[in-house]
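Apart from one protein chain that is not included, each protein chain of the complex appears where it belongs.
Let's turn to chain A:
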Amino acid sequence: MEHIRTTKVEQVKLLDRFSTSNKSLTGTLYLTATHLLFIDSHQKETWILHHHIALVEKLALTTSGCPLVIQCKNFRIVHFIVPRERDCHDIYNSLLQLSKQAKYEDLYAFSYNPKQNDSERLQGWQLIDLAEEYKRMGVPNSNWQLSDANREYKICETYPRELYVPRIASKPIIVGSSKFRSKGRFPVLSYYHQNKEAAICRCSQPLSGFSARCLEDEHLLQAISKANPVNRYMYVMDTRPKLNAMANRAAGKGYENEDNYSNIRFQFVGIENIHVMRSSLQKLLEVNGNKGLSVSDFYSGLESSGWLRHIKAVMDAAIFLAKAIMVENASVLVHCSDGWDRTSQVCSLGSLLLDSYYRTIKGFMVLIEKDWISFGHKFSERCGHLDGDPKEVSPVFTQFLECVWHLTEQFPQAFEFNEAFLLQIHEHIHSCQFGNFLGNCQKEREELKLKEKTYSLWPFLLDDQKKYLNPLYSSKSPKFAVLEPNTVSFNFKFWRNMYHQFDRTLHPRQSMFNIIMNMNEQNEQLENDIKDLESKIKQRKSKQTDGILTKELLHSVHPESPTLKTSLCFKEQTLLPVNHALRTIEGSNPADNRYSEYAEEYSKSEPGVVSLEYGVARMTC
């Protein structure tokens, strides 16, 4: 690689910013084409993907060496001290180059090879099929149909080819409407609620300026409201703060005038734009440790970053949307400015509240594919995959994941997946290891031939499903059909396992979930044993019934009393001190020794979540 001058530096120190004792590890730093690797004296490896690097800083030389601070997009901060300044400088320069690629083709996904053949690769890409998903929702139907208007990306470059629109909306109406919408993103179906026959639609802002009108656009909205046989009124949610929307009018854009559209109720919901979100996250990271952890004003710092307020705003919007459908049976059209950031957040989160399918592992993948990837959330720009405009970078998708995390906290039984799943997805929107999140829209992805040259993330996550299962998930409980989250202030908490995921001091909940997971497995094992034994007994029974032993068998049915007796006293034993019972089992059967595993979990001090990174690394090797 032309950017790498030094591949190995010895005697490098790694400081742990969470450790209270200011301990440091000494080891060797390696620079590979894709990763920065640190191996300490205990042979423990720390892998950092170049694409994860958000910022590299070389600090002033100290007596012990030259400090190199690397901030990662997964919120890891590593602090190396390189003994010789020249080495530090070389690494610094290399990382600057390696972390900011100019071309898609230089991204990791194009060289990543998980040893799969072409058909496996293709199968992986076919795992999530959006046509299938629309069918699941119940479209096309008598009111909604697939439109071929954008088949060649002629109407809207940033939309997918396949779009669902009201059956009564003719092509001229669609074309006309698209001309009246920013970037041609005209109103299309995002989610169809089969029972309520109501729809979530999405678009970008109208080019209304101060007074412009567009009959086709008005017709299209009318067609959407007519496609709902129950409620002729529809909501138009502008997810921006009113002030921003008004300002947009001066630029010839703006929002719908209620007078021009029949049957609409217009509503602002006030989510701030990508620039506000970016600087809010920056502030959040500052109070939370970029500049040291010993801040005493943690809570007021958290508040002044505004981050949780923004999360709440997104959540409130989604709740509004879900209520409109559930309570009023009304269809809702959601937009912001271009309809790819806030609109994606609100549509996807709203669907997640309404439809329990999206709370499964597979369903969540579908949701991301649909509302984020296919509808052109600009992943590459928002995540800064390439060396581009830093003003386009914004944690919009991270916010979505955080909203979902808050929901999992409030409804621990409603989700099939756990926190690790969300963290892993977050890891990969930045890793550029898989093709899913590369590019900014479907058209661009096709041009990059991602399906031929890269792999899809989803099959790899599905293969590892066991790691991401939530042991509390109760799929059938009707309690969790539609989620109605409570947005009272104290429910919004700092997501420690995201923003401090490399804090190794504590991960208590994880350990509890591990216990439950292990217990679950034990029970499954027992269940299998029972089945085994039952079938064996059955077999023998049938053998014996023809044999001479029939008599004896009849006899053996009777002496149930000893069996009953032992099981009874056993029951008593377990009822009293649950843990004693546990111990006795485990003590004699090391195979399922929950206790020792658990103790190990603690002594390892390296929680499951943290090993994510190693997961990435291992895949690459």
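The working rule: a contact is a pair of C-beta atoms (placed from the backbone, for glycine too) under 8 Å apart; a residue touches a chain by one contact, two chains touch by 3 or more; residues count from 1.
Here is the rule we use: contacts and distances are computed from a predicted model.
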item	value
Protein name as given in UniProt for the chain not displayed, "28S ribosomal protein S24, mitochondrial", "Eukaryotic translation initiation factor 6", "Glutathione S-transferase" or "Myotubularin"	"Myotubularin"
Touch with the omitted chain, as defined above, among A:E10, A:D387 or A:E534	A:E534
Residue among A:S262, A:N523 or A:S542 touching the omitted chain	A:N523
Touch criterion as defined above, residue of A:S119, A:S142 or A:S489 at the omitted chain	A:S489
Options A:T26, A:S262, A:Q282 or A:S300, residue touching the unrepresented chain	A:S300
Where the missing chain touches chain A, by residue	288, 293, 295-300, 302-304, 308, 412-413, 471-472, 486, 488-490, 493-494, 496, 500, 503, 505-506, 508-509, 511-513, 515-516, 519-520, 522-523, 525-527, 529-530, 532-534, 536-537, 540-541, 544, 549, 552-553, 556, 559, 562-563, 566-567, 570-571, 573-574, 578-579, 581-585, 587-589, 591, 595, 598-599
